[in-house]
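Only one protein chain is missing; all other protein chains are in place.
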Amino acid sequence: MRKIIALVFVFAFVLSGCGGNEIEGRNFVSVMGIDDAEGENYNVTLGFITPDGEDMYTAQAKSIETPTAAVTDKLISSGKRQMYFGHLKAIVVGKDALYRPEPLNEILSMSSSDSDISMDTIILASERKASDIVSSVSGSGDGLYVWDFYKNNKNRLYSSQKLTLAEAVKQNDTQNGIVIPMIDADDENIDIQGGIICTGGLYSGKLDTGEMQGFIYLCEDGKGKTEVISVNSKNIPFEIKRNVNEIKFFENGGKLSADIDISVKAHSLNEYDFDIDSENDIAGLLEGQIERKAESAADKLQSFNCDALGLGYSLMREDSGLYDKYSQADMFKNMDLNINVSVFLE
Amino acid sequence: MNFSCNDRISNNQLRAILVAGLLGNLAVSAPLGVIEKSGSAAYISIAIGGLAAAVLFYILIKLTSAGFVKSYEDMSTESLGRGISFVLFAVVLIHIVLYGGFQLSISARMVQETMEKGVGKNFASLIIVLVSAYMAQRGSECIGRIAEIAAVLMLIFIAFIFIVSAPSMDLTVLRTTPAESRGILKGAFDAFCSMSAAGFVFMLSPKTNNTKKSAMSVFSAIIIVTAVLSFGTALSVSCFGLKEAERKLWPVIQMMNYTEFPGSLVERQEVLMSGFYVFSSFILTGISVYLSSSLLGHMFKSVKKKWPFLLASCLAVYALQYCGKDAYGDFNLIYWLYRFNPVMYIIMIISPVAAIVRRKK
Partner (left out) sequence: MELFKELNKNKEYIKNTFFGSDDVVFKEFDNKAVKCFMVYTDNIVDGATIESAVLTNMMVLGGSQPDTEGIERHLISVGETQLVESFEEIFDAVLLGDTAVLAEGDNRAVIISTKGWPSRGIPEASTEVVVQGPKDAFTEQGSINTVLIRRRIRDTALKVKRLKCGRRSKTDIAVMYLKDVAKKELVDNILNQIESINVDCILDSGYLEQFLEKRYSSPFPQLQLTERPDKAASAIYEGRVVVVVDNSPFVIILPSTLNIFFQSSEDYYERWEIMSFMRILRFFAAALSVALPGLYIALTVYRPDLIPTALALKISSGRAYVPFPTIAEVLIMETAFELLREAGVRLPSPVSSAFGIVGGIVIGSAAVEAGIVGPVVVIIAALSGICSFAVPNPEFVSALRLVKYFIIFFSAFLGLFGFYTSVFLVLVHLASLESYGVPYLYPFCGGSVDGYTDFKDSIIRVPLRLMKKRPIFARKGQKIRMADKKRGGGS
């Protein structure tokens, strides 16, 4: 019996047909940009790294037109090397591509179709052409790649979120819209601020920096962010230590309402002389600032009927009876949102 | 003590075989079906179902262990006679072969999807069967020894993942809606069925050195598997969200990718986790091949050599992986088989009960 097993093993090996590409035979795609193209096609731009020997590698960008937004290595090749998506770090969707729902849906379904692509891939959107963004970040050549940006700029990211493929899929399943962080880049700099609102996979509008910050607080993502207030013409930065929200749904005069209580704990990054009264004033200033940002974000989202906060899903899970009473299509748009912020200073 | 007595296993090895064999395979196949029925309350369903299976096993084995002698096959032949025991063996054989074959199919598909796309599913199955045949040829004690090591490694690794992942759980997703509450018992029944590997348990329990302690070993094994699966399911649902967790074929495995290991060198942790799942597949397929070849050997005692039975078992287990057209087909087949598991309780206790009755006479 052992001989039979050994023989079958040998034959199986020889006939396995398995084989991989050598690592140096791959181009490592780090960024992918998707723009709209003529007809039903898309213009996909890949920013990839080619190993060159002698510890050097060059970064390039290459665009092709393709009928699908979710490309695989079978569609694109560059010279003798295979395009390898295992190290894809970011996907940038151009604004024009978001005028059709297919690109976003295809990107979000990429996780199940291609196991090479990690669920940690960052999704970004751009008001400019994604191909320009990708070419800029690829062409800079000195390492300012998108994947380094989040790692190297943790403290600066008070006006943006990190939206991964996994998170986007989760939100897309439960909400009728998502907010995709916005990127802008040139040869020198990368900047990620604000966000693009997508309702039903389609472009609706955008959140500016302040509104994006408000959105972040509404999503309970404020921890670690920095909030700056101005007191007596002095700027006082505060680090947000905790951001916890409580949402209560109720009916008020036949209208669906929600009270969103944002509780924030903050710690000042600079030392100041406070007396008790001024400390309360400072807390009040912070509350007011955060509340304004949150309200403007909520108003913007409501105006585009983009329930990126997942309020509808939360209501469905908490009180399905109340949820069923209202039309799901307009529920978020017509919801009366009352945002209250309370700040505790450490 | 000279414990080189092949075909006997210790109680610890029995526990390890059940943990190692069930853990990996149920982590793939059980949660999906339960999540579909119970939604966010899947972890509660698994806990209830697993506990029920553990308690039932404990009671049944405790009541029937007095009848255990040498092996299940010897016990059946002595107490029921050759004719009835032949029919009984045939039923048990079919159950074990189906179990091993369908799980093999799922395992091979998982290997192909998560670990190595270039490996064809049939080829991965072939490798698993060959390794299992090598293991089965060495006897149950060899399988038990391997399981002891594999179970400990798997549990340590899983515990580490759970500890690292737990702080980032989104508990709000786990809140149960009224609709989901009604599905808890349905999901619990599914979980109970999937944990009720009665064929394996009752065939292995008589092989232990101390059959009186078998009940506790089986109970603790099922409890461990239940605890791990329950927590793992809660973790994966909170990680993916409910809809995505329902869509994912192997949520508990793929959830590993979201775990941030401190100082991790590896980018895709779920592939590492798949390695332990592969060990679990080897053990489960190995024990299936071993038990089925042992049954065949007893059914056809006139054939003195062992290798034809081993070959037949391997071929049968391998051939079954062609039954499912795709992953969902495989899962449907295994769920169908799980539903048959409760019946196996009744079938498997016939022999020990008959042995006890015969002894009293």
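What to note about this one:
A and B are the chain letters, set down in written order, and residue numbers restart from 1 in every chain.
Quick note on the criterion: a contact is a pair of C-beta atoms (placed from the backbone, for glycine too) under 8 Å apart; a residue touches a chain by one contact, two chains touch by 3 or more.
Keep in mind that what you see is a predicted model, and the values were worked out from it rather than measured.
When you scan B:E78, B:E148, B:D190 or B:D330 for touch with the missing chain, the hit is B:E148.
Checked against the full complex, the one of B:M75, B:L98, B:M115 or B:L229 touching the unshown chain is B:M115. Touching the missing chain, out of B:I84, B:L155 or B:V271, is residue B:V271.
Interface residues of chain B with the unshown chain, by the touch rule above, are 1-4, 10-13, 111, 115-116, 118-119, 124, 127, 131, 134-135, 138-139, 142, 144-146, 148-150, 265-268, 271-272, 275, 278-279, 282.
If you put the missing chain back, the residues of chain A touching it would be 13, 16, 18, 20-24, 26, 28, 30, 49, 51-57, 84, 86-87, 89, 116, 118, 147.
The rule is short, and it goes like this: only the chains that are shown with their structure count from here on.
We define each chain's centre as the mean of its Cα atoms; on that basis chain A and chain B are separated by 40 Å. Looking at the complex, you find that chain B touches chain A at residues 40, 113-114, 116-120, 123, 126-127, 130, 133-134, 137, 172, 175, 177-179, 239-244, 247, 257-258, 267-268, 306-307, 310-311.
Residues 1-2, 4-5, 8-9, 12, 16-20, 87, 112, 115, 118-120, 166, 169-170, 173-174, 314, 316-318, 320 of chain A touch chain B in their complex.
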